[in-house]
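Before I ask anything, here is the structure I am working with.
In this view, the complex is presented without one of its protein chains, the others remaining in place.
Moving on, here comes chain A:
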Amino acid sequence: MPSDERSEKQAAAQQAVDILHEISTILNCHLDRRTLSICISMIENGVNPEALATAVKELRNEAQEVQFEAAGAGASTTRRR
């Protein structure tokens, strides 16, 4: 049932997400709506925002690395040296 509940909550919080998304745009958070709503639901579930922020950043770094790897092995090797 959690997914149901979440979607329901999301529907109800549609407006809230809108607002928060706007705020995040102002703040240059580079969060899309999907990520934002995931974060919101996590926080509503009691995750420490600070930790979450760290996690998001970590994941972004990871993503960047993946992109690098994808972009070219050459760049990646120099970096890894």
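Convention: contacts are C-beta pairs under 8 Å (C-beta built on N, C-alpha and C of every residue); 3 or more make two chains touch, one makes a residue touch a chain; residues count from 1.
By our rule, contacts and distances are computed from a predicted model.
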Statement: Of "SAMM50 sorting and assembly machinery component", "Translation initiation factor eIF2B subunit beta", "Spc98 family-domain-containing protein" or "proteasome endopeptidase complex", the UniProt protein name belonging to the chain not shown is "Spc98 family-domain-containing protein"
Task: For chain A, enumerate the residues touching the unshown chain of the complex.
output: 2-3, 6, 9, 12-13, 15-16, 19-20, 22-24, 26-31, 34-35, 38-64, 66-71, 75, 78-79, 81
